[in-house]
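To start, I am sharing the structure in question, which I have written as structure tokens.
All protein chains of the complex are present and in place, except for one that has been dropped.
Every chain is named by a letter (A and B) in the order it is written, and numbering of its residues begins at 1.
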Amino acid sequence: MKITVRDIANLVNGDIIGDADAIIMAPSKIEEGQPGTVSFFSNPKYESYLYTTKATAILIQKDFALKNQVNSSLILVENVQEAFGKLLQTFNYQPTPTHLISKLASVHDSATLGENTQVGDFVVIKNNTVIGSDCTIHDQVYIGEHVVIGDHTIIYPGVKIYRHTVIGSHCIVHSNTVIGSDGFGFSPNSEGSFTKIPQIGNVVIEDNVEIGANSVIDRATLGSTVIKKGVKLDNLIQIAHNVTIGNNTVIAAQTGVAGSTSIGENCLIGGQVGIAGHSKIVENTMIQAKSGISGDIKQPGRKLYGYPALDYQNYLKSYAYFKNLDKLVDKIRKLEKELDFIKTKNESNV
Amino acid sequence: MKITVRDIANLVNGDIIGDADAIIMAPSKIEEGQPGTVSFFSNPKYESYLYTTKATAILIQKDFALKNQVNSSLILVENVQEAFGKLLQTFNYQPTPTHLISKLASVHDSATLGENTQVGDFVVIKNNTVIGSDCTIHDQVYIGEHVVIGDHTIIYPGVKIYRHTVIGSHCIVHSNTVIGSDGFGFSPNSEGSFTKIPQIGNVVIEDNVEIGANSVIDRATLGSTVIKKGVKLDNLIQIAHNVTIGNNTVIAAQTGVAGSTSIGENCLIGGQVGIAGHSKIVENTMIQAKSGISGDIKQPGRKLYGYPALDYQNYLKSYAYFKNLDKLVDKIRKLEKELDFIKTKNESNV
Partner (left out) sequence: MKITVRDIANLVNGDIIGDADAIIMAPSKIEEGQPGTVSFFSNPKYESYLYTTKATAILIQKDFALKNQVNSSLILVENVQEAFGKLLQTFNYQPTPTHLISKLASVHDSATLGENTQVGDFVVIKNNTVIGSDCTIHDQVYIGEHVVIGDHTIIYPGVKIYRHTVIGSHCIVHSNTVIGSDGFGFSPNSEGSFTKIPQIGNVVIEDNVEIGANSVIDRATLGSTVIKKGVKLDNLIQIAHNVTIGNNTVIAAQTGVAGSTSIGENCLIGGQVGIAGHSKIVENTMIQAKSGISGDIKQPGRKLYGYPALDYQNYLKSYAYFKNLDKLVDKIRKLEKELDFIKTKNESNV
């Protein structure tokens, strides 16, 4: 692929300083920029590379004050990240669809597939399932009975979707993720073992949701486990039965949300976080990686950290003291000695 | 599906207060109860819904003292959870088996399948494997060489079972779980890298075990990794080589048990717990979510919490002080000042 600096400026609605006709063949990281590539600069940590990179062109913030001479052409934009995202889309790999429904797939007669929906090899689609148009169901995917999927949704190889799951439009689910497996529900019985509580609910995933690889979203005991519009879930995440996650909430890898918890919209949740069952987390909550949340979070906009989690600054402060507990203990010992000395002296004074 | 309140009362061995002939079409959560549904009430947190729900009938504890008028018919039972579990079973989805052994499966000639055992599309069953009767081997499952599976066991789509694994009867394994992968064993060699230690043992899973989705149980180096009767494992769990888990122990999602550790029976282990290798955890141990266990637990019935774990109440107490370490430091500073003042005064008194 070959485009000019001018083409890129047009694409991202930017202004050019330098050679508009220079040829660009690939994007690059600024620290690895080579002639013929276009880089971007947004993180101040990388400013030194701005003046040394061999990249032919650089996307840069409109009003950025240069401190030195830059050898590359500059493309000035309002929002570097957004512009670079657009640019990457241009260079993104576009597989050519080879066949619509693979002859090596097993699609039940009662399943309905929309226009231009592609189904890969060794896919299984069970009875009464309805898939919209322009979807890509990659190889080796399993879609159970009575599933409904919207339009323009991509399901990567090996994903397993249990019966009665509902998935919206413009969703992406990465490989080997499991959606709709039984919630973890058992009741202790008189023999000292556990009886399975049937999980007869389902999973509902709304539009524009992306889910990473090897994650699990369990079906509800009754009703639905709900992942709302625009939610982004990373890899290896556990979402238990009857959880609800609000619009545009983002959760990083290996986090687990226990049963019946609801999370509000626009939350940012780090990796390896654990959230206890039956909790209510309000909107705009930020949770630092590896934190443990053991109950409701009622006030929006809090930033939490620790196990169990405190307000971010409070955890940092307490942890700073924790690191120096030996010095604290020394001080107490010193106080005890001094006090003993004073007491002894006072007594001898009597 | 339509049944009467009387039918349900018969099913769960309950007594009716109200209309025994009312028609029930589905179960519901009490806070979402609609006419034509049956709910249950067991968690006191939800008592207000008892008096406002539109559910036609409610399963309730025999001796529960009502505080207000209830509009629904009541079905009085000894154990609400158990009764509701039975009820859910009645309403549970029952897929109709379409064909016994799919023509799209690859089953080795030397494999043996019991009566009524169903094998889905794109399943692989290798040589010398023996599967009992009334099992369901869902689509895209892999079962390696010399595996033995009992009766009435359900293996969900995408599960991979390595050679020589033994699985009992009435087990359930959810999608994309891996059983029998190599234990993580390497010995450092003279070149500064690691040589693989062959893992020639296997995995043995006894009867009535349920395992969630995307979990991993590694084969033993020598001998067996053993999951005993009635164990329930949630999603994304790691069980390393040569681990033993005792009867009826329950482990929540994303917990990891390192190599050669043994866990006793009737333990309750929360999510995201980590248990170090070569540990012995006795029976009836409770471990709070996210805790880290770094050695043996020898006294039964302990409840543990923290990283590394302490007794539950002790961790809570220490953590309460941790949260207020700044105040403790202030107190020490104040003591130091006062003591300085006294010392100065005493000296000036001399």
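Assume a residue touches a chain if its C-beta (ideal position, glycine included) is under 8 Å from a C-beta of that chain, and two chains touch if they have at least 3 such contacts.
The structure presented is a predicted model; accordingly, all values stated were derived computationally and were not measured.
Screening A:Gly14, A:Gly230 or A:Pro308 against the full complex identifies A:Gly230 as the residue touching the chain left out. From the set B:Ser187, B:Gln299 or B:Ser348, the residue in touch with the chain omitted from the display is B:Ser187, counting the whole complex.
Take chain B: the residues that touch the chain left off the picture are 106, 122, 124, 140, 142, 144-145, 158, 160, 162-164, 176, 178, 181-182, 184, 186-187, 189, 192-200, 214-216, 218, 221-223, 236, 238, 240, 254, 256, 258, 272, 274, 276, 292, 294, 307-308, 310, 314, 317-318, 321-322, 328, 331-332, 335, 338-339, 342, 345. Although one chain is not drawn, its touching partners on chain A can still be listed: residues 27-29, 32, 79, 81-82, 84-85, 88-89, 91-93, 95, 102, 104, 120-122, 138-140, 156-158, 172, 174-176, 208, 210, 212-214, 229-230, 232, 234-236, 247-248, 250, 252-254, 266, 271-272, 289-290, 307, 319, 322-326, 328-329, 332, 335-336, 339, 342-343, 346.
As a convention for this text, only the chains that are shown with their structure count from here on.
One inter-chain figure worth recording: chain A and chain B are separated by 25 Å, centre to centre, where each centre is the mean of the chain's CA atoms.
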